[in-house]
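Let me give you the structure first, and then I'll get to my questions.
What you see is the complex with one protein chain gone and the rest in place.
Labels for the chains are A and B, by order of writing; each one numbers its residues from 1.
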Amino acid sequence: MFKIKKNSLNKLYAAIAEAQTLYIPCNVNGKPNFAVWGEGADVDLASLKTVKSAKEVFFPQCEDIVSFKTKGKEITVIDCRKESEDFVVFGVRACDAKSFEILDKVFLSDPVDTFYKTKREHGTVITLACSRPEESCFCSAFGIDCAEPSGDVATYFSGEYLYWSPKTEKGLNLTNSLKNLLEIANDKDNLALENEQKNIREITKKLPLYGLDLSKWGADDLLEKFNSEKWQELSSACLGCGACTFVCPTCQCYDVRDFDKGNGVQRYRCWDSCMYNDFTMMAHGTPRPTQMQRFRQRFMHKLVYFPSNNGGEFSCVGCGRCVEKCPINMNIVKVIKAFGGEGK
Amino acid sequence: MMNDMLIPVVGVVTDIRRDTPDVKTFRVVGLDGKKCFEHMPGQCAMLSIPGVSEAMFSITSSPTNTEYMEFSIKKCGCLTDWLHSIDVGQQVTVRGPYGNGFPVEEDLKGKNLIFIAGGIGLAPLRSVINYVRANRSNYGKVTIVYGSRSMDDLVDFEEIKNEWANEKDFNVHLTIDRPQEGWDGHVGFVPAYVKELNLNAADTVLLCGPPIMIKFTLAALIELGFNKTQVFTTMELRMKCGIGKCGRCNIGDKYVCKDGPVFRCDQLDEMPAEY
Partner (left out) sequence: MKKVLDIMQKRAKQLLGEGIVNRVIGWKTGEFGYDQTPAVFTSAAELSSLVYDSFSAPNLSKYLIEETKKEGKALVFLKPCDTYSFNQLIKEHRIDREKVFVIGVECSGKVDINSLKSRGAVGVIGVEDNGEKVIAHTLYGDMEFAKDDVLLEKCRSCKGKQHMVFDELIIVNPVKEEKNDRFIGVDALDAMTPDERFEFWRGQLLKCIRCNACRNVCPACSCIKCVFDNQNSGVASKASPDTFEEQMYHVIRAFHVAGRCTDCGECTRVCPQDIPLHLLNRKLIKDMNAFYGEYQAGTDTDSRAPLTNYTKEDVEPNVISDKGGDK
């Protein structure tokens, strides 16, 4: 365990950024989001949640896949992929760190998505324990301990210090490169940190969504859930926007599109939402013509289909962003509860 | 860097055959004159014209064809309109193969096979039929029931007439929806024809066509004593990646691009009716 004074953090950021790109939550035009650190950046580690999740670092909202040149009847394929450069993403909360494991199951399963893989290999994840969980948080329902996040390095605020604990070889390498800035923590520090963690866990138990019960969900009863009449009422106010999808750390659906640059075609992928009415549109129509069906798809995927294909694991980490951002306050918590997953 | 399935190769269209007023069959080879990749019957490929769009098509040629791949494509949307306007020599991009294909080396082996197709639904079955012809001793008797709106809408009519109909132990039954001048064959919808034909309920069925045709044909087969476990069919949904990641083509927990497009009809009963 290491530590660094809070008022020296800027030196730490600068030292990391000297060797590689550093992504860190910053206040950009009024909202906290992961951004590239530079001198004068308005770092915001106080806000619990960035608007967009940290997944954007590995799976950007918009990403080039391949370019084409066309001349008459001829087509040239230009592989524009580049091996990712090393980078660090700092300030990832426990829920977002867990979301990477879920995205791994999608993008690293055969056939591997090389765009994602190269970023995962070259990215070092520095997590940050939550000091003040909020009412919309329910990560504990998914077995996540917000006081003890995973990652290559886990960090914790306590008192005057940020504590720093390398967890993987990648984390150790980064730690070694920053040795002249990090002090070794003593027994007193360890005790203080343990107390801090204990406090955080106590708060977690007081959260209004603590004890959210997912035992009714999972791969079983797929058809029964699908055919339930509850979806109609749950979805009745849904606007069909993509706010929940785009702030979600585990939503992984994407669209592939071509952009005519005039001197060639750029094929790119971008986040897509199953809430959109054109998501499954084909020349002869769509299998999901109503918002109820599209709404149902999103939650069935997270709570039934994904577990069915991934050994029971849910595609939700309880970050609560959708709970905060839905324009009409309909969300996965209300869905879970509607099917008998009452909280405490 | 290792290959990525999203990055296609270039193929050249070396032949275009007009099958029906709205179906053309495109022959595609790689730039080296060889097949772009190997596949199994029922598998699909993503074809695209950069700047227009990319979409999934069933590979209609048999894997036993060592020279080229063929795609029978109905004109019905943005990309297919474009494909119907191209000439021989046009390059396209190709990636694949995708999906599970028909179990030609497992469940279908040694069986008497009944192929039932409606309209462009013949496309994926043609690959299997020609695979069976090339490996004739591995399969029993073959019955083909194929229907279309009209005589002009029968895809691969020449091949059916001149090759399949003359194959040993092949029984070919064609039908069209309404009477037509110059047609002395059967008239009527496929499901009704299936009932008339008194098919052997011990045989294995491969069924492809528009959803409504599949629905009624399956009901007819069950009436004849077939079990759903004997019937294989294909599904079609919108796809973008072809590898089970873009999240678009799922029916319940199954991705059509990866777990399909071929499903046994009893499997469909366990899936949500959202297709």
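Just so it is clear, contacts are C-beta pairs under 8 Å (C-beta built on N, C-alpha and C of every residue); 3 or more make two chains touch, one makes a residue touch a chain.
Here the structure is a predicted model, which means the values were calculated and not measured.
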>> For a quick check of understanding: of A:Ser140, A:Thr245 or A:Thr280, which residue touches the chain that isn't displayed?
In response: A:Thr245
>> Among A:Lys69, A:Lys82, A:Arg132 or A:His284, exactly one should touch the missing chain; which is it?
In response: A:Arg132
>> Please output the residues of chain A touching the missing chain, sorted low to high.
In response: 28-31, 33, 48, 51-52, 61-62, 64, 132-136, 203, 206-209, 236-237, 239-243, 245-247, 255, 257, 259, 266, 268, 270-273, 276-278, 281, 323, 325, 327-330, 333-334
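Simple rule for what comes next: only the chains that are shown with their structure count from here on.
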>> Roughly how far is chain A from chain B, centre to centre by C-alpha average, rounded to an integer in Å?
In response: 40
> Across the complex, what residues on chain B touch chain A?
Replying inline: 1-10, 48, 50-54, 76-78, 80, 86-87, 89-93, 236-238, 240-241, 243, 245-253, 270, 272, 274-275
> Which residues, counting only chain A, touch chain B once they are in their complex?
Replying inline: 65-66, 68, 70, 73-77, 79, 81, 83, 106-107, 111-115, 118, 219, 222-223, 226-227, 252-256, 258, 260, 265, 267, 269, 272, 274, 279-284, 286-288, 293, 297, 300-301, 304-306, 308-309
